[in-house]
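Provided herewith is a single structure, encoded as C-alpha cells, for subsequent inquiry.
And now, subunit A:
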Amino acid sequence: MRHLLLATVFALSSIVSAQAADPIKVGFISTFSGLGGSLGQELLDGFNLGLESTGGQFGGRKVEVVQGDDQAKPDVGRQLADKMVESDHAQIITGVVFSNVMLALAKPSLDAGAFVISANAGLSQYAGKQCNPHYFTVSFQNDTPAEVMGAYLASKGVKKMYIVAPNYPAGKDSLAGFKRGFKGEIVGEVYTTFGQLDYAAELAQIRAAKPDGLYFFLPGGMGINFVKQYAQAGLKADIPLYGPSFSLDQTVLPAMGDAALGAFASNFWSESFQNPTSVKFVMDFEAKYHRIPSPYAAQSYDTARLLDAALKTIGGKIEDKKAFQKALETVKFDTVRGKFRFNTNHYPIQDYYLTEITKNDKGQIVMALRGQMATNSVDTFAEQCQMPSAE
Partner candidate 1 sequence: MAKSPLIRDWLPIMLILAVFAAVPSVAQAMGQPFAIKVASRILVFAIAAVGLNLVLGFGGMVSLLHAGLFGVGGYVVGISSYHEFNGEALMLGPVAWGGSGNLLITLPLAALTSAAVASLMGVVSLRTSGSYFIMITLAFNQMLFYLAVSLDRYGGEDGLQMLGTLNLAGFDPSKRLVYFYAALSVLAVVLIFSQRLIGSRFGMVLRATAQNERRVKALGIPPIRYKLAAVAISGAICGLAGGLLAGGTQFISPADMSWVRSGDLIVMCVLGGLGTVWGPVLGAACFLLLELGLSGLTNAWQLPFGLIVIGMAVYLNGGLVGLLRRVRAA
Partner candidate 2 sequence: MTVLLETRNLVRRFGGLVATGDVSLTVLAGETHALIGPNGAGKTTLISQLQGELMPSSGSIWFKGADITALPSHRRAQIGLARSFQITSVLPDFTALENVRLAAQARQGHSFRFWAQIAQDRALNDEARGILVRVGLEAMTSVPASVLSHGERRQLELAMAMAMRPALLLLDEPMAGMGKMDGAKMTRLLAELKSDYAMLLVEHDMEAVFALADRLSVLVQGRLIATGTPADIRANADVQAAYLGHH
C-alpha cells in the first residue's frame, strides 16, 4: 500500500514537472527484421532526417525517440506500444509499417492517452467509423492511390483492365478502390497468396486475357518477384503495368532493375518532385544514407516536420491534448509534397501525380513525373467519420 502511495506521488509530480524543459517522447514502432525489415529502416531514416532538419526539436523542445522492432507481428507491436506509453511515457506513437500491427496497437495507445500518428499504415477503419481525435495519418488512405489511378485510366479511354493483389484486406481494399475509380471493364481480378514467390501461373492467365493494362498492388518482395517475372514473360511490351507508388518505389526499384522500366505509378510524392523542400530532402537523404529516398522516407520526413510545425504553434505544450489536436488539425508546414492538409477524419487531402519508371542520367532507376492525376484528393471513408471536436 505504501508503495502504491509512493508511486502515485511520483506519477503526480512527474506530470506537474512536465514543463517545457522535459523532452518530448516519441515511440517509433516499426518492422526492422524479417521480410519487411527494409521498410521500417526507410521510415526511421526519413523520420530521423526530418528531426535533424528541425534541430532535433519539436516546437522548441528536445525530442527523445524510443524505437522498437514489431517483427510485423501484431502482438509484439502491441507490447512495444504498451511499453513505450507506460514505461517510457511516450506521448506520440508513430512509425508503424503494417496495418495489422497498427490495428492491434492503436486502440490501447489511444486509450492510454497517447497520440497515434501513422507514418505509413493507412487503415480504412480509422478513416471512417472509428476515426479518433488523437489519431492522424500523414501518409495516405490505402485505397486512394488505386482509386485515383482507376479514374485516371478511365478518363484516358482505357477499356479493359486486369487487377492483381494479395489475398488480404489491404489488397482487397485497394482493388475495391480501383474499381470505384475505373469505369471500364475488369477482365480479371486475381488475389494471390500473401508472400507468394512465383507468379508464373497468374502471368499465363493474364497473357491469355489480353487486357489493355494491368494494375497491381503487391508490396515489398512480392512486387519485386512479380515485376521481374512480368518482364521475363515478355508481357511488359504488350500490357503496361500500373501500380501504387509503394509497389514501384526506391525500396524495390533497385532490385527490379530494368524490368520495371516503363511502368506507371500513382504518387502523392516522388523523388523527381521539384519543390524546394523536396529537392533539399532528396539531397540530404542521399548525402546521409547513400541511396535515393522512397515515399516511405518522405512520409516519415513529413511526419517529423509536421509534428514540429504543429507544436511550434502551441509553444511545445504537448501536454495540452486539446490544443495539440487542434494544432495538428490546422497544421501548415513545408511538405515535400508541395501542399498538405488534414481532412475532417485526420487523413490527408493531397494531390496525386502520375509517374513513369525511367532511367535518369546517372543510370539510376527513378520515378519521373508525367503529370497530375487528381487535385485535393480525399478518401471515401471520411463521410462515415464523425470526429469529436477539440473544443
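As a selection rule, all candidates are chains of the complex that A comes from, given by their letters.
FYI, a contact is a pair of C-beta atoms (placed from the backbone, for glycine too) under 8 Å apart; a residue touches a chain by one contact, two chains touch by 3 or more; residues count from 1.
Remember, predicted model here, so these are calculated numbers, not experimental data.
Enquirer: For subunit A in this complex, identify the touching candidate from 1 or 2.
Expert: 1
Enquirer: In the complex of these two chains, what residues of subunit A are touching candidate 1?
Expert: Residue list for subunit A touching candidate 1: 3-4, 6-7, 10-11, 32-33, 40-41, 44, 67-69, 72-76, 78-79, 82-83, 86-87, 99-100, 103-104, 107-108, 125, 130, 167-170, 172, 194.
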